[in-house]
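First the structure, which I've put down as C-alpha cells, then a few questions once you've had a look.
The complex is shown incomplete by one protein chain, all other protein chains being positioned as in the whole.
For reference, chains read A and B in written order, and residue numbers begin at 1 within each chain.
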Amino acid sequence: MSTPPPHGTQAIQRAFALLRAVADSARPLPLAELSRRVGLRPPTAHRILGALVAEGLLDRVERVERDGAGMGYCVGRRARALGALAPLAGQQKPPRTTPFFARELEHHASFGWRDWSGVAGATSYEPTYHREYWAIRNAAAIIDVSPLFKYEIRGPQAEALANRIFTRDFRKCRPGQVMYTCWLDDDGKLLQDGNVVRLAPDRFRATAAHPTLRWFQDCGHGIDAEVAEVTEDYAALSVQGPRSRAVLVAAARDRAHAERLAALPYFRAAEADIAGCPVLVTRTGFTGDLGYEVWIAPADAETVWDALFHHGEAHGAMPVGLVAMDQARVEAGLALIDIDFVSAAHALLEGRKSAPHEMGLAWTVKPSPDRDFVGRAALERAVAEGFRTRLVGIEVSWMELERVHAPYGLRPQNPHHPPSREPGALYAPYGAEDGRQVGQVTSQAFSPLLKKQVGLASVDARFAEPGTALELEMMVDYKRVRASARVAHLPFYDPPHKRDDVTIDEVQGARA
Amino acid sequence: MTARDFDVAVVGGGHNALVAAGLLQRRGARVALFEARPQLGGFASPLALGEGVEVPLAVDDWGLVRDDLLAELELERHGLAWAPAEALAALRSEATDGDADLVLWREAGRCAASFEQDAPGDGKRLRRFLAEIGGLVGELEELWRRPPELRQLARFVLSPELLRWCGGSLEELLGAAFDGTRARTAFGALALRGSAWGPSAAGTGILLLHQLAGTTAEGLRVARRPRGGAGAFVAALERSAADAGVQMATGAPVRQILVENVAGGSRAVGLRLANGTEVSARCVLSGLDRRTTLLDLVGPARLPVQSVRRLRHLRHHGVRGRAIVPVAKRAGPALATGEPGVPLLVARGLEQLERAADDAKWGRSSARPWLEVSVWPGRAGGTTWTINAQCAPQSGSATTDGAWASGLRAAIEGVGSGAELAPWRDLTPADWERELGAAGGCEHHGDMLLDQLFQLRGTERAAGARTELQGLLLCGSGAHPGGAVTGLPGWHAAELAPEELG
Partner (left out) sequence: MSARSWDAVVVGGGHNGLVSAAYLARAGLRVQVLERRERVGGATVTEEPYPGFRYSVFSYLVSLLRPEVIHDLDLVRHGLFLVPLESTLNPLPGGDELYREADSNRTFANVARHSRRDAEAYVEYRLRMTQLAQLVHELQATAPPDLVDGAAADEDAAALAALARRYVQAPRDLIFTFLQALTTSAESLLDQWFESAPLKAALATSSIIGSFVSPRSPGSAYVLLHHYMGEIDGVYRAWGWQKGGTGGLAEVIARAARSLGADIRLDAQVQRVLVEDGEVCGVVLEDGEEVRARVVLSSLAPQASLGRFLDPGLLPEELLDRAMRWQSFGCSGKVNLALDRVPRFASRPEPGPHLAGGMSIAPDLDYVERAFEDAKYGGWSRRPFADLVIPSCLDPDMAPPGKHVMSCFVQYAPYALSGADWADQREAFGDAVIDVLEEHMPGLRESILHRQVLVPPDIERIVGIPGGNIFHGELRMSQLFVNRPGARAAAYRTPVPGYYLCGSSTHPGGGISGAPGRLAALRVLRDLDRPAEVSATAATGSGA
C-alpha cells in the first residue's frame, strides 16, 4: 500500500489481530505468546489488550499449564454475548432479552433458550439440567422470571376493583400480604392465575403469564381505580430452595434488613436493600420449596444478581433454567397455563375451557353475598351442575417403570428424560369401562427425589379419587405401552420448610 | 328514606312504559311508575304552547300503534279516538304548492293512479310492490310479536325476498320497484326518518318495512292522529293506567336500580329515586334505552365485562331536529291531500337524503336538510307546523349553529309558500338526550338496522325485553322490536314480566 493508512486504523487492525489470535486458540494465551503470534512488541500488545479487556471483548484469567502458571487472555463476556445471539436469532432481529441477559451468558454453557412471551429464557445453564434440579431441592436456585407480566391496580377503589377481577376476597388481604388467586371470564371459566401483592391500602401488584391489561381495565368501568402495566419496570429473580433464605439474609445490606427477610412469613412481602439497591421481596415461588421472588428495578438488575451470587456461593446457589423449574413445579403439583389448562381467552373450542374447580383451584373461589367478582354467577350455576373432570396427580412407581422396560431389555429410561409437556393418554384399567380413555396427563416428569414418574392430569371426575388405579400410555423403544399408574394427592413433594417461620439466629446458625 | 313495596316498578313514563304498566296492573300486579319529567309520554308526549295550543313534542305519526295488543287497556273507554287519514304521506320535491306533490294514498287504486301519473308503469309497479311488501310485513309482524330467537334465522336464510329487503339498500330496492324518482324519494324519506343512514347503505330496506307495517296488497298502512289533539293518546294511556290502579309519579327521576346477588345470578330488587327514596319491587321495568338502563342505572361493575363492551358500542345516533313554527294566517303548506293529518315530506331526491346521512356521519348539520312537515291547529285560527328536519347538529341548536338555523329557515320558507312565520323554536338531538334521557338523542333508542335488531338488539347475553339481570326487563324502544310509537316493546315486557314475578 503506497499511502499510509489513515490515523487510528493501524491500532484497530492490531486489535483485531489480537482478537483473532485469542479466538483461534483453544486455551487462554499469555501476553508473550500473543505478541509473538501477531508480531507486536509486548508493551504495544499489552496496551491494546488492556483496552480490549476494558471493553469486555477479552477477559484476563488465571492459566495453569505445563509451561507454568500465570495470567492469560481469553474471549470476553461481551464478545460471547454478541456471538450468543446468533443461535436464537434465525430472524431479522435478535429476540428481546431480560435485564440479566449479559450475566446469564456468563453462566450459559448450554446455549439452550426457550421463547417465554417473546423473551429469551434459559432452558438450562449447564449442558444438562440435573444439577440445577438438585440446587432447587438441596441448596439455592436463582431463576430469572422477569418475563412475567406485571400490573398495578391503584386508586381509591383499588380494593373494589381487585375484588371484581379476582376470585379471592382482597378485603382480607392486608398491606404486605400476597395472595395467590385466579381470575375468570364472564362464563366462570379460568382466564389466568397469579400472585397479587397488596403494596398499600390503595395499591395492588399482580403478576400474569399472559398480557391482560385490556381485561383488567375493562373490568374497571364504573370503579374509581386505574390499571397500569408495569412489566418493564421490574426485573425479577426467583430464589428457591432450602438455602434460599440464607442467601437473601447474607445478601441483605444490614442486620435490620437481614432480620426482616429472615422473619418474612410465607406469602408475605417485605422491602429490602440488596447491595444498595431497594428491592421488594415476596416469599413466593413456583417450585413448591422454600423460596422468594425478588422484584428489582432493571437498572439494578446486574448489581443484585452479582450480590446474590457472591453471597450465595457459600450456600451452593447456582443459576437455574426453566427445565429444572418445570421438573420441580410438577413435583409441587402446580398447574401451568397453556400446558395443564388453556386460558378461556385463548381456547379455540368451548370444551377446552376449564372452571377453577376442574384445576384444583376451588379453594381460591370464595363467593360471599356482598361481592360480585367476574364470573361468579356463571360459576355458581356450574358448581350446582357439577364438573365432569378434575385435575389430579398421577404417579408410576419405579418398580412399574422397571416392569414396562424389562421386556425390551432396558432399565427405566425415565430418569434420562426431561420433564414432558406432551399429553399422555390415561386409560381405565381393563375391566373398568373396558379400558377406554378417561383423561390425559398434561405434564409429567421423573422425580429424582421420589424416584417415580409423576404427572398432572385431567381425568373424568369418577376416576379422581386418590388411589384410583389407571393406566398411563408411555413409549418404550418406540412402542406404546400401558404402565399401571395411581391417582395421587397433590402436591407430590411438600417440605415443611416451605412454610416454616424462623429467626435470623436460626438462619445464621444453620449456616455453620 | 321511605321504602315501599311493589310487584313492578317502572322506570320512565314513555308510551311503552305506560302500556306495560297498564297491562301488568290489569293482570293483577301492583305497579308503580316513575317519570323524571313533569309530563308523561316521553317522545310521544304533547308540548303545550299556551292558550290551549298543543303540538306533539317529537312524534307526528300514530299509524303504527298496534291497537289489537292494547285492547285490554280499553283506551276508547278512556277517551281515545283515532282520526285516520286518507293517505300515508305526501312528497314535495320542489318548492311549489300542493298540486305537484306525490301523494301516497292509502287505497291501492287511488295511489296507483297518482303513481302512474308520476311515471308511466309505476301504477302497475305499485300494486306489485304492495303485494310484495304486504307479504313481507305480514311475515315480519309474526317475528315482531315474538321474542327474538336464533331459530328465526332460518326464516331469513330460506326467504330470498326477506333477505333481499333486510339486506339490500333502499336505493337498490326502490330502484327496482319504481321508475319514478319521486316515488323512490317518498318511500326513501319515509324509511329514513330518524335514521343516520343514507339510501345507498345496504340494510336500509328493513327501515321501510318497519314504517310500512300494516300494509297489505289492498293498500298502504294508515297515517292517523288521535282526535282531540297531540296529547290525547298519552292522556288515554295515563287514564287507563290510573283507572287500573297504577301509581304514577312525575318529576321523580330514578337514580339507581338496586341489585342483589342471588345464587347463580344478580337480581334487580328495586329503585332509588333522586330524592333518596328507595322503592323495592319484585321486578323492575325500564323504558329507557338499554345502554342508559344498564350502564347508568345498574352500573358496569354489576354486569358481565363482555356486555359492558357491547353496550358501550351500541349505536345511538340521533339525527332529527324539530322546528315548531306558529303560522299567523291559515296558509300553506297547501296540501295536495287537503287534510292536515298527512305528513308532508320535503326532499328533492335520494341524493339529498344521502347527503344528509353524510352530514350525520361527519357530525355536522345539513346546510340543506330534508323535512317532514305536519300541520296542527294554532293560536287565533292560525296553524302551527311541526317540522322534523335532518340532519340536525349533534350538539347545539339553531341558536348556536348558524348554518343549521339558516338552512332550516330556508327550507321552511321553501315550504311556506308565502305564509308569514312567527318566531319559532327548535329542538335537536341534544334536547332529546337531555329532556328525554335518550342516549345520543336517538328517538329509536338505538340504530334500527339488522345488526341491532332481533337477536342483535341487545348483547351476547340478553336480547328482546330481557337483560343480564334477573327481575330487570326493558319495556322501551331499546328492546325488541325497536322504535316508533307502536306499543310493541311495552306489550312484550308485560308478556314476559310474570316469569320474573314467579
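Assume a contact is a pair of C-beta atoms (placed from the backbone, for glycine too) under 8 Å apart; a residue touches a chain by one contact, two chains touch by 3 or more.
Bear in mind the structure is a predicted one, so any value in this text is a computation, not a measurement.
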Of B:361, B:379 or B:425, the one touching the omitted chain in the full complex: B:361
Residue among B:6, B:115, B:144 or B:197 that touches the chain left out of view: B:197
Hidden-chain contact residue, picked from the options A:42, A:211 or A:466: A:211
Candidate in contact with the missing chain, chosen from A:39, A:118, A:409 or A:431: A:118
Touch residues of subunit B, complete complex, unshown partner: 150-151, 153-154, 157-161, 163-169, 172-173, 175-176, 197, 200-205, 306, 309-310, 313, 315, 351, 354, 358, 361, 449-451, 455-456, 459-461
Residues of subunit A in contact with the chain not shown: 91-93, 96, 115, 117-118, 211-215, 217, 229, 345-346, 348, 350
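By definition in this document, only the chains that are shown with their structure count from here on.
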Subunit A-touching residues of subunit B, taken from the complex the two chains share: 261, 263-266, 295, 299-302, 304-309, 312, 461
List of subunit A residues in touch with subunit B within their complex: 160, 164, 185-186, 215, 218-219, 221-223, 369-372, 374, 376-378, 380-381, 384
